[in-house]
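Missing here: one protein chain of the complex. Every other protein chain is in place.
We just call them A and B in the order they show up, numbering each chain from 1.
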Amino acid sequence: MSGYIEAQLIILCLSIIYAYGIFLPAASGQLNLGAAGFITLGAYASAWFNASTGAELPMWLSIPLAMIFTGIIAFAISFPILRTRGVYMVLATFAFAEVVSGVAINLEFVGGAAGFPVDDHADVTVIVPVTIAVILFSFYFMSTRLGLSLRSIHDDESVATLFGVNVRTSKVVAFTVGAMLMSLGGSLYGHHYNYIEAQTFNVLLSIYILLYVLMGGTQTAWGPLIGATFFAVVPEALREIAESAGLKWLAEGRFILFGVFIVLLMVFRSEGVMTRTLQDRLGGGLFRRKKPIADDMAGGS
Amino acid sequence: MLIIQQLVNGLMLGGVYVMVAVAFTLIIGMLNFLNFTIPALFMFAAVLMYATMMGHLPFGNDLILSVFGTEYRWVAGIIVALVVIALVSLVIERFTYRYMKAKYGDATEHALPLVSSLGFLIIFEHLVVSTWGSDPLTATSPFGQGTFSIDTIIFSVPQIVSLVLSLVVVVMLSVMLKATKLGRALRAIAERPDTAILMGVEVSRIVPVVYVITGLLCAVSGILFTINYATVDAYVGDTVATVAIAGMVLGGLGNVWGAIIGGLFIGMLEVMSIYIVGADFAKLPIWGLLLVLLVFKPTGLFGHTLIGKGKF
Partner (left out) sequence: MTEHLLEIAGMHKSFGGLKVIDDVSFNVRRGGRTALIGPNGAGKTTIFNLLTGVYPIDAGTITVDGQDITDVPPQDRVTVGMSRSFQNIRLMPHLSTVENVMLGQHARARKLGDLLFPLGMLPRNRWRQAAEEALENAGVGTYPGEIVSNLPYGVQKRIEVVRAMVSDPKLLLLDEPAAGLNKTETNQLQELLERVSDQGVTILVVEHDMQFVRDLCDYIVVLNFGRKIFEGTPDEVHKDPAVLEAYLGTDEDAAEAENAS
């Protein structure tokens, strides 16, 4: 594998992991603009658990420990954060990420503003299998009754409650598990590049991850995979194509096209690329046991 | 004395944020959505002001030079920035709001305009990068470095003018909201969208007006930014937006006067804390406070909301 392709693959894998972390709460309608915060927590925690100046644990222990650490923090803050709704939640998670970044910059034992070197190295043979595991886990998670509850909460919280769904518990679980996935992605980032600084995990990163998820679609587990792949691959591919074809304007302006695409997607397919109905239609016949019963009431009002 | 000087500088910096914070708060109050085209419009206006003044527009430089001469090209800059931003605002309204009718009333529908507005942010930033490059662009101020001092505190004339101007604009805006027919319609929509429609407020006509108003607020703010700080780039909106959002949250979402006080306060706090403890440390207390406010007192520090939170 060429170095260039490998580098792109790593970026793609990390984007996918981050996106699933944002997707799980988004599937229940919670918009989390704090991805950078949880990624920072994971990256720094794993780096410290791993570092010779820290706990000196091997990477395979430091990463899960970082996930648990992030999970505990996410669980604790999920209760106040989930009091907020809509645009308030977007802003509160954004504020949380800024707070985390502010803390990381000021902690001298993890390097402070100068950044923090990470010891153990995770190469593509670690990151790709972990990414596949994350994808499979997310598909499983969304296929469970808990996943069904999350999707119901997204659609109509009060009706979900009346059918026995414990709305708050479900939301807390989605938020916490999502944070742990982002933590995993953050640790892998640190162990791959072997150097982290809080400024890398900025609001732009949070925005892009939320965009992957909303553009891919929040209804099925395909959404983040499609969204992240599309975002990570298409601009890069466009650059390659444009440069080899000598289209300088396209290479430079590809992000303009990209922005136009986002705007148009929201106009024509506002629920994202992949929806539940599209999934059913594509997978039709595969899981369908029998044809829909001919319905004599189909002509009703 | 240095502290007072820093306070003055902070107040001036806050003056730039104020209008952006008011723009954010107006859109959230009226349409219940966090509009990320606001930093884009701010930045675009600042860059247009620079480009017109310095003769770096993609076209029309000679025409402007022949009409205004080198001396008054800043006037042309103001006109170009205001007109372009007003037109662009109408386009943005079409694509972030007009097609985004709630279909199912589910929990993520309110995010659709947010996503489109991020699309616009990307478009404008890269439009500027591909036209003018990503390096900082430096303009020469048409007013020189006029300063005067009281005792030992130095005041910059353009900064004072900007601060006064932004306060005047915002006061006019809030008078407009209170006293005019348009203002009453706007508030009716913000407070009781359903009733407003029943009462015959034409929502489809009012929303573009809101967009143009907020667009012009951003434009004025961006123009003043170029005049004061002389250096702009494609990403200048992002930083300003972060601070303006902080000011808005502090004042309570949808509260115009809250946004003004919040914006000025955050500006001063920023300058002061950089002066006292360093820029990196400042983030923590500011955003910590905002997080607590958002969760436990979402109406902001002043409690009462001038224009309510609503959506159509």
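Operating definition for what follows: contacts are C-beta pairs under 8 Å (C-beta built on N, C-alpha and C of every residue); 3 or more make two chains touch, one makes a residue touch a chain.
Predicted model only: the values in this text are computed from it and were never measured.
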Considering all chains of the complex, which shown ones does the missing chain contact? A, B
Would you indicate which residue among A:35, A:160 or A:238 is in contact with the undisplayed chain? A:160
Where does chain A touch the missing chain, residue by residue? 139-140, 142-149, 151-152, 154-156, 158-167, 219, 271, 275-277, 280-281, 284, 287-289, 292-301
Logged for chain B, residues touching the omitted partner chain are 103-104, 106
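Following the convention adopted for this analysis, only the chains that are shown with their structure count from here on.
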In the complex, chain A touches chain B at residues 26, 28-31, 80-81, 83-84, 86-88, 90-92, 94-96, 98-99, 101-103, 105-106, 113, 153-157, 203-204, 207, 211, 214-215, 218, 249, 252-253, 255-256, 258-263, 266-267, 270
Would you pull the chain B residues touching chain A in the complex into a rising list? 28, 32-34, 36, 95-96, 99-100, 104-116, 118-127, 129-130, 238, 242, 245, 249, 253, 280-281, 283-284, 286-288, 290-291, 294-296, 298
